[in-house]
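Then we have chain A:
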Amino acid sequence: ACGESNTPAAEGNADGGDSASSEVAGTLVGGGASSQEAAMTAWTDGFTSVAPDAQVNYASVGSGGGRDGFLGGEYDFAGSDAAMSDDEWESSKEICGTEGAFHVPSYISPVAVAFNVEGIDETLNLDADTIASIFAGEITSWDDEAIAEHNEDMELPSTPISVVHRADDSGTTENFVDYLATASDVWDYEVSGEWPGEIAAESAQQTSGVVGLTSETDGAITYADASQIGDLNTVAVQVGEEYVEYSPEAASQAVASSSAVEGQASNNMAFELDRRTEESGAYPIVLVSYHIFCNEYPEQETADLAVAFGEYVLSEDGQATAEAAAGNAPISDELRDGAMESLSAITVAE
Partner candidate 1 sequence: MSKRVDAVDLNVYYGDFLAVEGINISIDARAVTAFIGPSGCGKTTFLRSLNRMHEVLPGARVKGELLLDGENIYDPGVDPVTVRTQVGMVFQRPNPFPTMSLRENVLAGYKLNGARLSKSESDDIVESALSSANLWAEVKDRLDKPGSGLSGGQQQRLCIARTIAVKPDVILMDEPCSALDPISTLAIEDLIGELQQDYTVIIVTHNMQQAARVSQKTAFFNIAGTGKPGKLIEYNDTSAIFNTPNEKSTEDYVSGRFG
Partner candidate 2 sequence: MTQTPTPTSVQGPAGPPQLSEPTPRRSSLTQNVLPSWLWMALLAAAVVLGAALSALLGFNLATWFIFTAVIYVASSYIVTRTRVNRRRATDALWTNLIYLAFTLAILPLISVIWSVASVGIQGLMEPGFLSSDMQGVTGLVDEGSQTEGEPVLGGIRHAMIGSLLITLAATFISVPIGLMTSIYLVEYSRGGPLSRAITFFVDVMTGIPSIVAGLFAGAAMAWFLSVFSGLTGLLSTQRSTLGVTAAIALSVLMVPVVVRTTEEILRVVPNELREASYALGVRKWRTILKVVLPTAISGIASGVTLAIARVIGETAPILVTAGFVVNTNWNLFQGWMTALPVYIFRQFQNPTSPNFSDPSEQRAWAAALVLILIVMGLNLFARLIATLFAPKQAGR
């Protein structure tokens, strides 16, 4: 099995560098959400073709772990599925100067409600209350009236429903549960990255785990980053009077109609998502994944790297690379412009 190295990089990597190559050099280290890992692999690889002397390392230690490491000075930037709390932002001033740290969206991901039921081969329509009842374990069979109500001309099997949720704390869970709690009247569990302990259900680790388990289990339903659900069927969610299927555009629209989080750095771009949106065509179960940068870095090299990498990620090129490699939804031009501006505020400490 030994022999020549077989990495594409080793075979010569002249193809990728069509954008102007950057001058920056050195190593930028970051850590955080594991959901970004696939995209990050593509970005770090793509970035080397833009900035051949630069390297980006990313440890998928989880969003919390990433913020922890970032605040502890271990990472230059963090990837996170959830925005920093105000306390965290306060403590970020210790390493990031008086303006502290700020978020830029790195991608927006619709969270799909996906299922695997023999006999249902198309998209299912549901409203927030029904989804909440299913996930709360109150609806236990696929031919339940509440489901049938929304899908009048569909033949529903009587397969029992197996709810599959994330076993680990996760941003996906947090956003999904947040949606259930705000958009439905049925869900009254605490909103956090942890699945409510009171509900007995199947679970698995990470997005790949829930998707895998759902694919193996007849009657299973789960929620997962839409880019990773494979061939599972999904639910179109009732928004206002229509049923909206997930799509990058629908997700972007939901973000666009949300307000920004107040009270942190002036260039902060974290969002308070509006789950109850009635806007036509918006898909409300979205997750915004952020990159968190310092407003002020101690060294020029790091600052340059951070800006260059941040810009690359947001660039059309970067977003396209991630979409191709990891299936992420690219961000809208509007968001990009705002984010680019935020990045330009990065300075070096005196």
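Criterion: a residue touches a chain if its C-beta (ideal position, glycine included) is under 8 Å from a C-beta of that chain, and two chains touch if they have at least 3 such contacts; residues count from 1.
Keep in mind how these were chosen: all candidates are chains of the complex that A comes from, given by their letters.
Bear in mind that the values here come from a model prediction, so they are computed numbers and not experimental data.
S.K.: Considering only this complex, which of 1 or 2 touches chain A?
M.R.: For chain A, the touching partner among the candidates is 2.
S.K.: Within their complex, state which residues of chain A touch candidate 2.
M.R.: Per the stated touch rule, the residues are 1-10, 13, 27, 29, 31, 34-35, 37-38, 41-42, 44-46, 55, 57-61, 65, 69, 72-74, 205-209, 225, 227-228, 230, 298-299, 321, 324-327.
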